[in-house]
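Up next is chain A:
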Amino acid sequence: MTGAVNGLLTARDLTKRFGGVVALNALNISVRPGHILGLIGPNGSGKTTFFNVVTGIYPTSGGSVAFAGEDITDFSPQAVYRAGIARTFQRSRLSLSLSVFDNIMVGNHIRLDQGLWFNVMRRRDFKRQFEESFERARELVTVFNPPLAARMFEAVGGFPMIDHRRIEFCRALISGPRLLLLDEPSAGMTHDETTELMDNILEVKERLEDLTIIIIEHEMGVIERITDICVVLNFGQKICEGAYQDVAADKLVQEAYLGIQ
Partner candidate 1 sequence: MNRAGAVFASLLPGVGSAVAVTVYVILLLAVESQAAIAALLVAGVIAVLAAARFGGMARIGKSFAERRIAMNLVIVVAALAMIGFFYEDHFVLLLVATVIIYVIACLGLNLQFGYAGTLNFAGAAFFGVGCYTAAVLTKNTAMPDLLILVVGGVMAAVIGSLLILPVLRTRSHYSAVVTIAFALMFKIFLEVNDTLGGPQGLRVDGMNVLGWVFNDNIEIGENFEASFYLNYIVLGLVILALTFIVVRRLERSWVGLNLDAVRLDETAAACFGLNITRWKITAFMLGNFIVGLAGAFYAMMIGFIAPTNFTFSDSLNLIAIILLGGIGNPWGVVVATTVLIIVPEKLQVIEEYRFLLFGALVILILLFRPEGLLPRPLRTYLPGWQPK
Partner candidate 2 sequence: MTAIRFRHVTAFAAALALGLASTAADAKPTIKVGFIGPLTGGTSSNGIGGRNSADLAVRLRNADPKAKYTYKLIVLDDQCKPNIGVQAATKLGANKDVIAAATHYCSAVAISTVDVYHKFGLPIIVWGAVLPDITYGNNYKEVHRVNGTMINQNETAAKFMTGLGYKTWAIIHDTTDCGKGHNKYFTKFLTADGGKIVARFGVTSDQQDFTAELTKIKSLHPDVIYFGGLTPIGVRIRAQMEKLGVKAQFECTSGIVSDAFIEGLGKLAEGTLAFREGAPTEKLPGGKHFLAQYKKQGYSDPPEAYGAFAFTAMNLILDTIEAVGPNRKKVDRALNKITAANPVNSIIGKVAFDDHGQNTIAVITKYVVQDGKWTVWKESDYAKGLRKLKGR
């Protein structure tokens, strides 16, 4: 539990029950600033639930979550976002009928002036803000996929899966969060696409030194390549924590995955 002391995000005895089912069972997770933490475990082991509890979509049934020294247990999703935590979703939740720019701007919410008066009457100031935001978005997109930057005002629906992921990353990153939660980014993508995507992530990580990432993944290759540390869940409990090699070697983990008794 050494990490817990100076962890950016620290979950203590985090518990979540759905009726009788225990999805998270007194879970202790902590991630150091600037680290990439891989969250792995078989289906239904509570990985996504962990994200949903942290981001305030589900209320906790017990335990606490601390972020940068502040207790954010049962914060509303909005508050969690404002605290500096952004996420992506397993089934990418983009609005396909909206443009790339629109989708990214949703993530930029915190920087945009929301006043009715500002938006309707002060169109000059709005124009300025709009242009700033556009530049920002374009830079970010260029990091992931330069051609995409030229098609900012096309509907997302027309783009391939991998671009959806990229746009989702941009949406999560545009607000400059301190912690990024990635929920199975490789889902529904070919091996090459996945590799490409991971390059992107690492690239971003290089640019933003102190960005902390928690990533849920099934692709062990991915985990091995990009994570500093892994946490393995099973039945909502942490069964192992450590660098990938050690974790992969762990007996419990193999059992959890392969079901060896």
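The set was built so that all candidates are chains of the complex that A comes from, given by their letters.
By definition in this document, a residue touches a chain if its C-beta (ideal position, glycine included) is under 8 Å from a C-beta of that chain, and two chains touch if they have at least 3 such contacts; residues count from 1.
From a predicted model like this one, the values you see are computed outputs, not experimental measurements.
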| message | Once the contact definition is applied, which of 1 or 2 turns out to touch chain A in the complex? | response | 1
| request: Please name which positions on chain A make contact with candidate 1 in the complex. | output: 55, 57, 76-78, 80-82, 86-87, 89, 93, 95, 97-99, 102, 105-107, 109-110, 112-114, 116, 119-120, 123, 126-127, 130, 134, 138, 152-155, 171, 175
